[in-house]
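Note that one protein chain is taken out, while the other chains of the complex remain in position.
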């Protein structure tokens, strides 16, 4: 029984925190609200830290680390709202690695930047593989795929793909006429590929609407389990990112609750504030426990990974919504002003809970996993 | 703009409160947990107060009062957990009155005790008229009705019918083979009628599982609007009953919060208790506002009555669940002991939220009414 | 029990409706930016027209330009203006709260100098109460007014959350005039010209980027002796009058800040999957239930008002219910529509950004629940450490504790 960070993992986290601290990401997040170019390009930092190759086998030049290590890096990025394309890259590298694709070497060293085009595995009430819609609850099918030997032609659109802008290689999922999923590596500059950069409320989140018009790419040897794993890895990563943001919200709230006085008492001494912040702590530690579960199960108990990653996302979504609002409530009026940092975390919470299927899809998946296991 | 109780209504409420105060209904609720016979027979009290004829036209010997008056009586019964068959009788009298049935005179003076066999009107996802199931979410259809002139034969079962035990006349809804609803007055002692008395957790709630095996009754001239109105009247009545119980939970909690000391302070001076009790007050006043809406709309704006009654039930269910649990929390351990009164309100809350379609059906109906109006 | 007007109310409503019908053409558009002088001037002119027709300051005493009518007439005007889809008065704070304070506590010179121009929109007023370190604990304001021999005052300090400061002519400012007495005792209320030397106004942008409020800085601002309202040292009593009128205006707000359930239902109704989803329906049903309760509690409050009963602090629960229901609606709509609901152009993005700030505007939920728990439920207050201690000593203790 050893359910804690190893020394290497402590080191990995410290170095990630150090690498990111060289950039004032929070200040950049402020400026980016009015000038998107203000965001620093943290890709070189990620490459230098070896993050692109985190989940790639050593044989292909990667670090061959575990899912939990990737989650620690995502947590550090979330802590300071750093716009590092972890969410887009790592699930893509997981698919490329499983398929032993030719691009692995270049990807591992950061010469070639992949982006995962998220595709949701089937469930009880949704038999096919689906993608996020531009708007509304109903999910469209993944792009149509026509397979011709090693090349695949994709036609279809996928909305709000994290970290698609600036990617060199799109790792997408299509469906053949029979509905079978097929993994495809499509160069971003291939004919028939268009990536429309979009911003939605959280200026630190790079998003692109991806369109394939008969775009051609390499067929990847990656079956449904690998593609499902990539989806749940993305769920766990966005949960870990949110956990980092929750920790910062809690630290800022506690600090203010000690300094701010009203009616002769520090506001943290009032039960309504004290209990609200212990609730932030409770949600945070529940999310952290499920981060551990997700990281551990992907390597040691793969059949529990869908449940673990979905539970982590479910807890993280609730925790961040509550923490970001508590941060503003504790500060009173100034917490809701443009100059204050609190709204940056509120914006991160509002958008991240509506990407990659949304938090409510993860909660539904937890129920489904339990029903099938019951 | 006069949205307050009239003098007559204040008088009606005072007299109801007085009539009920002659019986120690709370003490009886305690004893009934171990000996159902301990419940006092409050039927004579109801008859003496004229409650059976409340909604019956003066021409038939009734008081011809409005829905709001009925809700005030239900509220007073709920306040002291009085086992008065208001929920069973009043919707039945509304149907009998609309149909001008021969039994009205006897019902109005309390010689003949009717009981409404609840039937839920169709909705977007449920095209037929349905009844509460013995168990589970799916709702069975109302009993089959074969019409032969003025007599109707009913076959089918209806679970958990409030106040069925001891009723003389069952006012039920059947469905012909074409699915049209038909109202039927079936004498309780008719052949093929069986009423199985059941107790579920709240000993103050009289319930019966009703079975019709080709039982014959009088066809009533009451169309779908009248039958739908009866269902929503039942929703508003159970909401008003719950509102009464909420008020008692709040009074008991506030009184204890003033007396009980810990760490040298009355526990009501701590924010966690003070804010929890203001939340009970907020839910209570929201429920009361919707009680007014339901009472007013049934007479002045009938097309809004389904929305108003469903909203009242939605608010009342949440308010009573929260108030009954707050009552126990504020008292700490003793609030959860057999001798204490608090568990009686907890039992009332647990069962009443699962009768007559349940609270979640009322919440769903509110959404449906808004969708159709949007 | 009915929602219809009494005969007198009905005839008054007709009068108002007829006037609005006849004068609608002169009305500026309901929405425009407070930064745009031409727009605010058009709103001033429209307020003047309303005042001359007796539709502004209707509850003011007749001798100061009002009609001496009751809260119901005030609500009827508000309903009819909404119905005619024309803007209301520009200076709701001046007419609703600050004017009545001058009527109650001002000298005869102050009433005759200021009330007329205020009512007619010539001079807009703003409320200079809250400070960065004194929000809920208003009596702890630190803005300092020192009196010279000649009786004039010099004011230094900062006020925050001031609506309309950017085009107000005057402000009603709560300042500390004696720091060596308990905090409630050393306060005085001043009338301050917003164009006075040493006054600096800065817009305070909210989450959405728009400046709903202002910060105002005072550096050695000179005030004449006659700038005092309600007497030196009586500032707290004067301030309580303003806060009482503030609660009156919130209490009478019928639909609760304009968040109505039909708008939320319509946004979801077009999505077939959402319309049939039982989780969406449960969430929408609960939101609609809360907002309907606010509307019908509003009618109960209006009925009480029409019988001369001033709404108690529990009227503030309407704001708690409304804000929390609107927040839940923003969450539901974002879950259904997805990221597009958060796009700057979307009608929902502004609401979602506005609500966290609104939650603490006019007093945080916790302070409101304290007041209601104590005044309505009669629960005992918390032990107070700040009573009876000279303000200066209190400040020293706080600094020392924060340093620990």
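Order of writing sets the labels: A, B and C. Residues in every chain begin at 1.
Keep this in mind: contacts are C-beta pairs under 8 Å (C-beta built on N, C-alpha and C of every residue); 3 or more make two chains touch, one makes a residue touch a chain.
These numbers come from a predicted model, not from an experiment.
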(message) Please identify which residue in B:21, B:176 or B:337 touches the non-displayed chain.
(response) B:337
(message) Of the residues A:37, A:125, A:189 or A:339, I need the one that contacts the missing chain.
(response) A:125
(message) Considering the complete complex, identify which of B:98, B:195, B:237 or B:328 is in touch with the unshown chain.
(response) B:328
(message) Residue by residue, what part of chain B touches the chain that was omitted?
(response) 33-34, 132-138, 159-160, 198, 200-202, 207, 258-259, 261-266, 270, 272-273, 321, 325, 328-329, 332-339, 343, 346-347, 350-351, 353-355, 358-360
(message) Contact with the hidden chain only, please: which chain A residues?
(response) 1-6, 9, 68, 124-125, 250, 254, 257-258, 265-266, 268-271, 273-275, 277-279, 281-282, 285-290, 292-293, 295-296, 300, 307-308, 310-311, 314-315, 318, 360, 362-368, 370-371, 373-374
(request) Quickly run down the residues of chain C that touch the omitted chain. (result) 277-282, 380, 382-383, 385, 401
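Quick note on the criterion: only the chains that are shown with their structure count from here on.
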(request) Express in whole angstrom the distance between the two chain centres, defined as the mean CA positions of chain B and chain C. (result) 42
(request) Could you grab the centroid distance between chain A and chain B? Build each centroid from C-alpha atoms only and quote it in angstrom. (result) 49
(request) Name the residues of chain A that each touch 2 or more other chains. (result) 270, 272
(message) Among all residues of chain C, which ones touch two or more of the remaining chains?
(response) 280, 366, 369
